[in-house]
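Following this message is one structure expressed as structure tokens.
The chains shown are only part of the set, and none of them has been moved.
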């Protein structure tokens, strides 16, 4: 089956910043992404889990975005403007996609 | 003093406080007991809806006068003013930098609605029905403190960012909207509306509050375990002193307004309590450099338990003394 090269970007970010990340992606013309829930984690600021949370301030979400390589920079710039001062992890990987006309 | 000790003992042995203690103990002992997030959120929606509705129905029953407006004004002043006191205390008692001190101060101007609910429930048990409009005062006190805190930080060169959209998020946060909305519904439908749904929002109220406080105890305990390291004696002292200072401001406001004894207790409780939902979310956005462990542990791990156990009976005793009620 024919596939096409693309990039898979994964952004783990604080829940209160999700709306802002979505807006920044939108402005940068990145309109395809999927948001996954996060149960807990660990990082420099310690270990946390959803059970110990009250309200949305402490949680995180993972945003997965598949896009063509040439649009990667626009996405990274938009993402960086949001995560800059905030907690967050951004990774980029290579992948192949089916139905490339979607991206 | 006897009154306070009696009240405190009765309060400490109530199912509500014991449920909180159970959650706290379970978390400190590292039990895996937990309330699912969705269930905890549902319980809090219930409590907000019920307390708002009952407040509104109370206003419908007893009518309304200028006191409401004055009380709202007092709420705004307390919410915006207390962060300055808190900031000064923090700079005196602890070694927090401007950003962290400002962030903490904002929490103490704002309020904890669960503390308010717990105090209301104690008042109801004792037949000291407070003014229904205190619900609206609670709602109006959530936001001004955030503005005050950001102003405190920025005045000192901090880079607090009050981004477009943050204000809408703060003013239209779910808790405020539900509390005020239910208040309006209660007011519009009045005692007849209350009668239609009171076997849902009145009869089981205290039991639901027990389960909710069980979860609050679990969260406070997990928070204390995770954040021990940030606690200093100075911070601990602040977390116990500040609610008492705040409650005094609330007492004065309540007496000046001529509230009922129950109303004075609620005003004291609001001033004494610290936010752990709305303000932390706003601070993550506006002051990301502030350490959430500090403000969450103070408001959730220190001040909330203090108010729930000793604070409320203290404010009750003080209000009775002061109003002769």
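The chains carry the letters A and B, assigned in the order they are written, with residues numbered from 1 in each.
Assume contacts are C-beta pairs under 8 Å (C-beta built on N, C-alpha and C of every residue); 3 or more make two chains touch, one makes a residue touch a chain.
Just so you know, these numbers come straight off a predicted model, no measurement behind them.
A.B. asks: Would you kindly express the chain stoichiometry of the entire complex in this file with the labels on the displayed chains?
C.D. replies: A x3, B x3
Criterion: only the chains that are shown with their structure count from here on.
A.B. asks: Using mean CA coordinates as chain centres, what's the gap between subunit A and subunit B in Å?
C.D. replies: 34
A.B. asks: Which positions of subunit B touch subunit A when the two form their complex?
C.D. replies: Residues of subunit B touching subunit A: 34, 37, 40, 163, 165, 169, 216, 218-219, 222-223, 226, 276-278, 280-281, 283-285, 288-289, 291-293, 296, 300.
A.B. asks: Under the stated contact criterion, what part of subunit A meets subunit B in this complex?
C.D. replies: The contact residues of subunit A facing subunit B are 14, 16-17, 19-20, 23, 45-48, 50-58, 85-87.
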